[in-house]
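What follows is a structure written as structure tokens; I'll ask about it next.
Every protein chain but one is kept in place in this view of the complex.
Here is chain A:
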Amino acid sequence: LEIRFPWKLELSFPWFGMDIGGTLVKLVYFEPKDITAEEEQEEVENLKSIRRYLTSNTAYGKTGVRDVHLELKNLTMCGRTGNLHFIRFPTQAMHRFIQMGSDKNFSSLHTTLCATGGGAYKFENDFRTMADLELLKLDELDCLIHGLLYVDSVSFNGHPQCYYLENPSDTQNSVKTPCSLADPFPMLLVNIGSGVSILAVYSKDDYKRVTGTSLGGGTFLGLCCLLTGCETFEEALDMASRGDSSNVDKLVKDIYGGDYERFSLQGSAVASSFGHMMSKEKRDSISKEDLARAMLVTITNNIGSIARMCAVNEKIERVVFVGNFLRINTVSTKLLAYAMDFWSKGQLKALFLEHEGYFGAVGALLELLKSSEEP
């Protein structure tokens, strides 16, 4: 016999956490796998249909994607066991998403929709007027940190969530090596989305936003689109993987013939990003792939440089990079690992997490579950 305390109300399904960013909406969905027959009978039809729609597809509409490889299996949350699904779609499709919520009569399910990210504010009114839904708006940095710590703590289906690159100084041969984030504080958390936020995190609830930069993933993609005519992040990264940035960037050796010894700068270091593009001949001889690569290298190195300075100023040695800019982006992870190691002479360590950009959404979901625990 299960005793249900009156103050611990059963939290009704569906359980969602949503992070509405500048470019992407990240959605996590908890699919209960321990539904009793009785429950199944009581379950309303549209709830069933939502579950079926989300779990039986890996793509939604033209632009929605479920990252199947990230799915967390057999997770116990709030006393229930199930799978956690990770779904993303462009923020541009937000109105279509809200419309769908309205079509599926989502509001009849009496669930709270926990949302974080700027879009929680921007689209709040649209949710209300279009779909009769009230959002529980949550701070994005709180969600990010809580989500990150939670996801790390539950492990990635038995494997570590966190990894670093062994041998970072040799970007050709650096090896992804799992590690533990057991004692995470203090850490410098660098969240690279459309823009970049850098946080110094001292404990679960003690953190500060050190700084941020507008040169982020949105800048990489935006400039790539303008320069190469590409349309998606995947396309841009694919081009970048095939390009050579030294045709675009001016290196130290292009200016000094070799190393600049007076200041111990290596000849291969970039002296001026896009510096070769000042010359018309070079502009005419360049490939789109080279431009995409240079863009990626420029943005990544700049983030690395700012992150490193913040780490030094804040006296923090562990730098954790997250955010969807790092998705399928080994070029950047390698560069960041290299930059942290090289410029700090081995003092700083770059860490990465498998669920890159989903921590905010998880953090939002955790808030939903927390609300059920409170009297």
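Here is the rule we use: a contact is a pair of C-beta atoms (placed from the backbone, for glycine too) under 8 Å apart; a residue touches a chain by one contact, two chains touch by 3 or more; residues count from 1.
One rule holds in what follows: contacts and distances are computed from a predicted model.
**Q** Just by its UniProt name, which of "Actin-related protein 2/3 complex subunit 5", "Sorting nexin-2", "NEDD8-activating enzyme E1 regulatory subunit" or "4'-phosphopantetheine phosphatase" is the chain not shown in this complex?
**A** "4'-phosphopantetheine phosphatase"
**Q** Considering the complete complex, identify which of A:133, A:165, A:227 or A:240 is in touch with the unshown chain.
**A** Answering carefully, the residue with contact to the hidden chain is A:227.
**Q** Which candidate, A:36, A:172 or A:214, sits in contact with the chain we can't see?
**A** A:214
**Q** Just to verify: which one of A:139, A:238, A:317 or A:354 makes contact with the chain not shown?
**A** A:139
**Q** May I ask which residue of A:14, A:32, A:160 or A:275 touches the chain that does not appear here?
**A** Residue touching the chain left out of view: A:275.
**Q** Spell out the interface residues on chain A facing the chain that's missing from view.
**A** Residues 21-23, 90, 92, 117-119, 121-124, 139, 141, 193-195, 209, 211, 213-219, 221-227, 248-250, 255, 262-263, 265, 269-278, 280, 283, 291, 298, 301-302, 305-306, 309-310, 312-313 of chain A touch the chain absent from view.
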